[in-house]
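Reading through the structure tokens given below for one structure.
Note that one protein chain is taken out, while the other chains of the complex remain in position.
And then chain A:
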Amino acid sequence: MGQGWEPWGAYRAVMGLWGAYGAGPGAVGCLWGQDRSRGVHIGQGWELWGAYGAGLGTLGCLWGRARSRGVPMGQGREPWSAYGAGLGAVGCLWDRARSRGVHVGQGWEPWGAYRAVMGLRGAYGTGLGTLGCLWGRARSRGVHVGLGWEPWGAYGDGPGAVGRMWGQAGSCGVPWDTGAAWAGGGVGPQGGCGGAEPPLPVGNAPPAPQRPPPPLAAMGLLSDPYRRRALSRLVLRLNTPLCLLSYAAGLGWFLALAFPPVAPRTYMSENAMGSTMVEEQFVYGERALSYAREFAGHKKKAGGLPVAWLEKTMWNLGLEVYKQPFSRTLPFPDETRERYMVKGTNVYGILRAPRAASTESLVLSVPCSEGQHNNQAVGLMLALASYFRGQIYWAKDIIFLVNEHDLLGMEAWLEAYHDVNITEMQSSGMLGRAGAIQAAVSLELSSDVVTSFDVAVEGLNGQLPNLDLVNLFHAFCQKNGLLCTIQGKLQRSDWDTLPAYAHSLQTLLLMVLKQGSGRPQGDHGLFLRYHIEAITVRGINSFRQYKYDMSTVGKTLEGMFRKLNNLLERLHQSYFFYLLPSLSRFVSIGVYMPAFGFLILILVLKALDLWMKLSKCDASSAERLWDGDQAAVHGTAEESRPGLLTLVPPLLICHATGLTLYFLPVLGQHVATQHFPVSESEAVVLTVIAIYVAGLALPHNTHRVLTGSGSDRGWMTLKLLALLYLAMQLGCVALVNFSLGFLLAATMVPVAAAVQPTGPKYLYAVLLVLVTPAVTLLLGIFLYQELIEYPVSVLECWQLFLQAVAEGLLDHYLYGSIVFPFVAIFVYPCWLLLWNVLFWK
């Protein structure tokens, strides 16, 4: 390894870990191999992926008798060819090929470089190609793949080789590939192919049809009947292994996201904010505390938000003060917060920018909640307002908002500010405006000193603020030496140990769970709907030695507002879709989406499998008809071809159940309370659960409607439909809320792919019940409680589950969260379809 003598060697020295990782499996491969000098040269690989590929490659040699296969692989100068080599070698599991992967890494011609760009295809082709060699005795087939001068050549090689599954071809890939490569140069592909010896069927090989010369070098995979049959055979035969591999890849990919080298460090993208280059001069921590005490006194006296006092105080600070009364009757009583008919008032003051037009504004919001909670935040806000009033550099108006009844008040205020009414909120119109809101910070503080700050980013429906806002907060925390956490987890300084990895995985999982719930994790969550970047900052006072007073907290906020004030346009430079394994590392959408893609691939593969089986049935029955034995076949053909009528009833019934689940609980709560001794909210939750469980009895009911049930074709068609439907739903929701999509996919997809009316029916039934969204929610709550280190017993977990159901419904009706309708109207019916498939016979 130390012999690397060129830039890549140096690069690898930095990322040394991966080289070692690649070498590791490589050496493992030698355990049973009869090869010499394999692992040796791996160390000379000039780059990361070469070594990685070499690792995979040699894994394939477990039982092979290859010599010197992995050797030059390390010399691969590009990542993907090495990767391809890996895949290629995997195919050699039982093969006796020599020197197959060898030249793959040595491609150094212009097209090779081009292929580096399109690397995936080359590698894909190679992989497929050699996969076909599972039982073949081909030598040197893959050799020239690396020399193929264009991506399509390599690609074409794959399916070609697939066709040789049982053939004994000598170097059949070679001329074909060459032909493909030369096609662009004017030499006809037939010339290249004609040079190849036609494949000779040997021994027990099936009578493979004579392969017609490919009409075009870059022929579409599916338009060539020969290749199509080869591909279909591959999909049919390797379906289960491919699905398992894909699932493992999906989960593995997700778990790898928390690994620090995968997640790059965060950085500030917005030029206008630049750095933390600002001099904070806020020193009025004491004043903040006295405001807080005064506010607490008036709050106690008023028994709620002291509107008059707040108005007067803000007015005296020189702000334009407005209040906004609002009221809202909840669809059913909220028992956790004990509210039903809510009336409240928001008070806000606008600090006008002295030298700019009121076209843009920033918001500092403080929720005023029950009890002695959050008084310090109000105090600090007032002190900041008085300090900000004295500064002349504001280019945006600043709105200081105290909202009552937390999210409800925020919703009312935002709706009124933007003059929309999307929920049934009644509020007076808004008098004072301050232009388009560019960014908002919601502040929660409950003690005079803080030991750390926690930042909440997840908003309604899993929306996230622009990453730059989080970066800004993090940067100022670092500047002022404040501890800042995300998901309540402090970042660890080491990253290359197992506990550190587990720590960042926990943080990541917490974020996924919170985002997947679709609930706003703070008052900022509702801003995001209006494309206003917002975060909630919570001051935490735990038992640590170092504490920070109000001045430091105020300075941090001052710095952030100063920098936000410098903004020229909305925050848009950085990421909107990301996951945070720690506050200083992020995983962008391009990196995490493949994890989900692998899971969806299972559904597609399975659907393809079913489709081919179905079409094969068609073909065989058609053939039998052709034979003339019409009378005998007539009945079976009729039986095997289910009409539309057999599929429509289950679809309709499942969706009707879904719609009932969505509408009935809230509509029927009064009926339920009249007939049963329960409160309204209990009635709603219990109705939800009752309807949900009642869905399990559906197959027995649909059976009566179905005429042609019981046939294989019937359940296969239904399952095909259900799988595609599920894939579509999950794909759609993952674009909006990755976490929700991933959680549902990770649980539902494997069972959905496996379920069928034959085989261990009861095992399937248990599995299917275990992956229903409700159980996923239950397990999610359990996992969440474990992760925040507040474990709960099963009974408590059940209580939390009931609460979560009620809150899910409330979130939907109050703020427009899509999770409940999505599950009720789409995912649940789809799951019911699968349940129908299971009990088809």
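Definition applied: a contact is a pair of C-beta atoms (placed from the backbone, for glycine too) under 8 Å apart; a residue touches a chain by one contact, two chains touch by 3 or more; residues count from 1.
Just so it is clear, contacts and distances are computed from a predicted model.
J.: Using the UniProt record as the reference, specify the protein name of the hidden chain from among "C2H2-type domain-containing protein", "Calcium and integrin-binding family member 2", "Latexin" or "GPI-anchor transamidase".
T.: Result for the unshown chain: "GPI-anchor transamidase".
J.: Touching the left-out chain: which of A:L317, A:A353 or A:L787?
T.: A:A353
J.: Just to verify: which one of A:Y267, A:W315, A:Y393 or A:Y546 makes contact with the chain not shown?
T.: A:Y393
J.: Could you tell me which of A:N541, A:N566 or A:Q803 touches the chain that is not displayed?
T.: Counting the whole complex, the residue in contact with the absent chain is A:N566.
J.: Please identify, in ascending order, the residues of chain A that touch the omitted chain?
T.: Touch with the absent chain occurs at residues 108-110, 147, 175, 178, 191, 195, 271-272, 274, 277-279, 353-356, 391-395, 562-563, 565-566, 568.
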